[in-house]
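Structure record follows, encoded as structure tokens.
Missing here is one protein chain; the remaining ones are kept as they sit in the complex.
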Amino acid sequence: MQGGLQMDDTITLSHGSGGVQTNRLINEVFFKYFGNDILNQMNDAAQVDIDFKKLAFTTDSFVVNPIFFNGGNIGKLAVCGTVNDLAVSGAKPLYLTSAFIIEEGFPIKKLEEIVKSMADEANKSGVKIVAGDTKVVEKGSVDGIFINTSGIGRIYENVNINCSNAKAGDVVIINGTLGDHGMTIMCERNKLGLEGNLKSDCACLNSLVDSMLEAYAGIHVIRDATRGGVAAVLNEISEFSNVTIALEENSLPLTEEVKGASEMLGLDPLYIANEGKLCVFVPEAHAQKVLDVMRKHPLGSNATIIGKVTQESGQKVYLNTVVGGKRLVDMPSGIQLPRIC
Amino acid sequence: MKFVDEFRNNEYSRKLVEKLNNITSEKINIMEVCGTHTMAIFKYGIRDVLPPNINLISGPGCPVCVTPQSYIDTAITLSEKNDVIIATFGDMMKVPGKKGSLSKAKAEGIDVRIVYSPMDCLEMALENPSKKIVFLSVGFETTAPMTAITAIEAKKNNIKNLFFHTAHKIVPPAMEALVQDKDLNIDGFLLPGHVCAINGTKPYEFLSRDYNIPGVVTGFEPIDILQGLNTLVSLISKKEYRIENEYKRIVKTEGNPTALEYLNKTFDIVNSSWRGMGIIPKSGLEFNSEYEYFDALKYFNIDYEEYDGSPGCKCGEILKGKIKPTDCPLFKKLCTPENPVGSCMVSSEGTCAAYYRYHKVVK
Partner (left out) sequence: MCLAIPGKVLSLDGNKGIVVVGNMKREVFMHLVPDANVNEYVLVHAGCAIQMIDEDEAKITLDIFKELTENEIC
């Protein structure tokens, strides 16, 4: 075998055909960054010892465009998204798989950058990537690169976090500003000509969740607010818990950038995607303790109370507005589009 | 944000609400002409804090809603041409036509691009010399000057591959058509602040002079709307028929003469069809003879046949404020935001869309 992978090259169909080129790609890119004791055994299936009874198991696919954006890339999203799904289920994330579908012609240097990001996030969050797969498809079959990650975690024993656990009197806390990721993507993708320091909030939230649960293990609900924004996740919780949630317009934290972009484009930050935000439902008596602990964590320094679960019957989410009126915050329908009217 | 945050002040809002609830108990019908007012009123929950005797009716000030269905169908026909890129504001994407919407066309592989501003079409034209860019220029006096400027800049820079499928309309003639309708029972108008920024307050004086209906030029922040309502309700209860300006930081009596000059330079005033309202004389803008070569219908030789909307759709009556969305038999049953029959439901500021969301909450 001559030479190694030419890093200035692009991915070709032979990189996915299971032969020499595939092995080169796996060794010189994937194993170089993901390498760990389990992955290095190179079995067809990862074999792990577990000493617990209940595991959390999740999967997610990532197709974001643009692939690289301020604050991250598709790889970082792929690791954080799955780690977060495990964390908000009250589990300690342990192992991830990652499967890649790559368009022929995709630059190997860019693939390496993506894989390195994934390894960095995995290390930061304490998970190991233990199995994977690579397929290469013809030009035009995918948009550059698609990634799927699946993950398992150990469910904490003394914790009962569930979408249906919200109760009247619970306080709703968010760990920071709304709409950062979605607004960044929208502006970069659609070339809307807006310039500023918009940055995705993409991050692994498991260590934040751990510190919250340490402060108070009786937290009722933790959900990460992704597509559809905070509005979507609160509506889901309202439905599954059969409660009414009231938000305070004055309390919604926003960066100046998201505020400015929303005003110009006619968008509502409640409906814009996040990738590093949690909605937390805590009984009122314990809310301050959880809030304090969140604020001490780098991913929760802007944590704030944005509303509460009221005594009203029915499943709805509404906003108490600055004029003292109420506005329904319903489930988003379709994608958010910029408007001039 | 300066000139925004101060006009969202809690304390001021609540004081204005208190004031509004103490002017009169007589039944009053107020029409907010502008769709952006409809949205702002919904967004801030203003209906919630109004006294029960004040009834707000949403008028035809939604350019997407009043554009006949034939406009969207023609846009889709244009989009199907191989070398055409359709550039549009986001507002038009989900509007339903006979062949579906622009969103659907985009999903099927047609080159439809959302722009924030028509000025972006100039760059798009330069970057795609082998393509023809067709910009869907919809909107009232607030937006039409932008189309004028874009055409003038295109002419100046010798850009030959940019065209416009226009449906610009002007507001005062539509308001005159409304007040001539004897079925309509409007005591006063909240006048569209940003349209007035362009054409000033004079075009609305006919309302008070000829029809004894007061109007208040109103802005869009919650304090602006509450102040506008306060002044209007006062005028109505005192039977004082005049036009007042409560948006003086933006609107001058003479409007923006520079903007009006641009409109005069580029457009002719023509009769125009308003969906659900029929043809309103001298209520539309079309490129004049100097700029008509930018018109997409002329360039592509399209025989434009106008038709209104879907059968059973009551958008027209809703736009005139004659019925509420809840009076329409299709509302929430066959016509929903996911499956809209008419543009009042799909437009971001359509009355039906606002009602669909609002009526599920409160009281």
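Going in written order, the chains are labelled A and B, and every chain counts its residues from 1.
The working rule: a residue touches a chain if its C-beta (ideal position, glycine included) is under 8 Å from a C-beta of that chain, and two chains touch if they have at least 3 such contacts.
Just so you know, these numbers come straight off a predicted model, no measurement behind them.
Set against the missing chain, the residues A:Ala56, A:Val136, A:Leu194 or A:Leu337 yield one that touches it, A:Leu194. For the options B:Ile159, B:Ala197 or B:Ala354, the residue in contact with the chain missing from this view is B:Ala197. Where chain B meets the missing chain, the touching residues are 1-4, 6-7, 9, 11-12, 15-16, 18-19, 22, 34-36, 61-63, 89, 116-120, 139-140, 142-143, 145-146, 149, 153, 192-195, 197-198, 220, 223, 227, 248-251, 256, 258-259, 262, 349. In the full complex, the hidden chain is touched by chain A at residues 193-198, 255-257, 259-261, 263-264, 266, 339-341.
As a working rule, only the chains that are shown with their structure count from here on.
Between the Cα centres of chain A and chain B there is a gap of 38 Å.
If you check the complex, the residues on chain B that touch chain A are 1, 4, 8-10, 13-14, 17, 35-36, 39, 42-49, 62-64, 89-91, 93-94, 103, 114-117, 120, 139, 143, 222, 226, 337-338, 347-349, 357-358, 360-362. Residue ranges on chain A touching chain B, taken from their complex, read 190-194, 250, 256, 259-260, 263-266, 316, 318-328, 330, 333-334, 337-341.
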